[in-house]
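I have a structure here, written as structure tokens, and I will follow up with some questions on it.
The complex appears here without one of its protein chains, the remainder shown in place.
We just call them A and B in the order they show up, numbering each chain from 1.
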Amino acid sequence: MRREAPQKLTDYAPLAFPAGMLIVFFVVPFATMIAVSFFRRDPAGFYSPDFVFDNYARFLSLFFGKVLGFSLFLAVAVAICCVVIALPFTYLLSRTKRRTQVLWLVALLSVLSLSEVIIGFAWSTLFSRTAGITNLLVMLGIMSEPVALNPSFGAVLTAMVYQALPYAVLVLYPALVRLDPTLTEAARTLGASPLKAFFTVVVPALRNTIVATLIMVFIFALGSYLLPQILGRPQHWTLSVLITDQAIYQSNMPFAAAMAVFLVLVTLGLVALTVYAGRKGEAA
Amino acid sequence: MNTLLQRVYFGLVGLFLALPIIVVAGVSVNAKQDLAFPPKGFSLGWYGEIFANPEWRNALFASITLAALSAALALLIALPLAWFLWRRHAPWANVFQLLGIAPFTLPPVITALGLLTFWATTGFYGQPATAVISHAIFFVTLPLVTLSLGFSSIDRSLVEAAATMGADDRTVFRTVVLPLILPYLISGYAFAFVLSLNEYIVAYMTIGFTMETLPIKIFNALRYGYTPTMASVTILFVAIAAAIFGLVARFGDLPKLLGAMSSRD
Partner (left out) sequence: MSGLTLQNVTKQFGTFTAVRNVALTVPHGTFVCLLGPSGCGKTTLMRMVAGLDLPTEGEIRLDGKDITNVPTHKRDLGMVFQSLALFPHLTVGENIAYSLRIRGAGKDEQKKRVDELLSMIHLSGYADRPVAKLSGGQRQRVAIARALAISPKLFLLDEPLSALDAKLREAMQVELRQLQQRLGITTIVVTHDQREAMTMADTVVVMNGGEIRQAAPPVDIYRRPADTFVADFIGMTNLLDCKADGAGATVLGASIPGLVVPNGLASGIVSVRPEDVHLTAPGNAPITGTVIFIRDLGGTIETFVEAAGKQIVAVSVPNARPDVAVGQSVGIALDPADCVVLKS
């Protein structure tokens, strides 16, 4: 059927329900949140409609600046570690037999079913002094004495990489599995070792997908709420933790909303910057 | 690629992925109410506890109901939208695709907060239906992405051929498009279902104070009342997810559903 523009009014019908749902239950809440961020906080616990910048002014302080900086740094670290692990893995996976691929895919999809709480709990056990990895290493004679690896930045990083890894693989998978295998074969006939072929042919060919995956994991990590609390110290707490804290425990909705809006703007800004830089790089 | 190196790499990644599951499985078989690892004693009693203990049972029921309903609603939103974008030439409608992808790609706390303020302002805060709608919107991205993939894989000449044989739009949808889209419908539903089962923050912010879904209960258990049941529940859910996706793989073309071209084996 030719793909023409909608002709009659009834042609628009299928769009009605999805559009309605998305506008009412996403756009409106989002707009409400933006509006609330300008409201005045009532010390009694609620807020009154107003239009003040107090909430935004409050977090342009050094403290929240540090938290924002840390959140961004952590998200970038998680994104890079995750993609560095996922890319070779997914590439090799896409070249294996179909049966192997299916097994691994089912396994990855099942790991997706682990909730953030459980991941946090499991890794806190693995990093503990009494029942964790270090105990195993002591048993194997590699270490002399067990040590608690959490709470620490490394623990938070590991757990977050763990959480994001299945998503990264699933996002990289379509592009890698559709990659023309004769490209790397050609590189090898021209003298490149498999490793060299990977870095000089596969990675450049998939530049856009890799960047997209990095951005996706970055945003995903930025939103992490539980893991920094379970596996990190207060200095490792991200902006998402603070937002929830303000919204639920401090009953300061306007402030929480303001931070949320700010987080969205920073995220969108960074994404736009990356895409723009990527385009410029391509044109050069 | 050096096969040994590849095997080692896969082994390491596999170990990395499996470690937490091993820990949780170990904790779940503790004999006493103790979250010790390695486990002290052996008991499968905590698996039974999921169904015996009314609190856990209710939470399980709540989670499954929420997942089933919200995944269905997400599908109902995603299908007409994906079909419209494929069938009609309407560039402006892509804004709805963006809106469909936005809730999931933004940090969850943002979406959760937005919905929280919305429900609080409109006065529906705390009612169970709000969680269904919230999850549906949050997860609509998943069926939307799988359906877009599915629609784009339909050879347009099949639709044209059906038209030359006398099928109007509705008949084409019923006899050609729907059967070809069905695997993607199912995988989109499965994805949304599994993720909804384990989603914490949106559920917490919308109905956390009136009802407990399993992730909420697990988090509370972690904070206030250690019990291996939370571990056994997790293993149960991993098993359910593995079963669901295993079935999808058994009856469908899983690599194709996840973006591969038609298999050549």
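One rule holds in what follows: contacts are C-beta pairs under 8 Å (C-beta built on N, C-alpha and C of every residue); 3 or more make two chains touch, one makes a residue touch a chain.
If you're wondering where the values come from, they're calculated on a predicted model, not measured in any experiment.
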| item | value |
| --- | --- |
| Options B:33, B:94, B:122 or B:175, residue touching the unrepresented chain | B:175 |
| Missing-chain contacts mapped onto chain B | 155, 157-158, 160-168, 171, 175-176, 179-180 |
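The rule is short, and it goes like this: only the chains that are shown with their structure count from here on.
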| item | value |
| --- | --- |
| Chain A-chain B separation of Cα centroids, rounded to whole Å | 17 |
| Residues of chain B that touch chain A when the two form their complex | 1-2, 6, 9-10, 13-14, 16-17, 19-21, 23-24, 27, 35-38, 76-78, 80-81, 83-84, 86-90, 93, 96, 99-100, 102-103, 105-111, 113-118, 120-121, 133-134, 136-137, 140, 149, 156, 159-160, 163, 169, 172, 194-195, 197-201, 205, 214-215, 218-219, 222, 230-231, 234, 237-238, 240-242, 245-246, 249, 254-255, 258-261, 263, 265 |
| Sites on chain A touched by chain B in the complex | 1, 3-6, 11, 14-19, 21-23, 25-30, 32-33, 36, 85, 88-89, 92-93, 95, 97-98, 101-102, 105-119, 121-123, 125-126, 131, 162, 165, 170, 173-175, 177-178, 194, 216, 219-220, 222-223, 225-226, 230, 240, 243-244, 247-248, 253, 256-257, 260, 263-264, 267 |
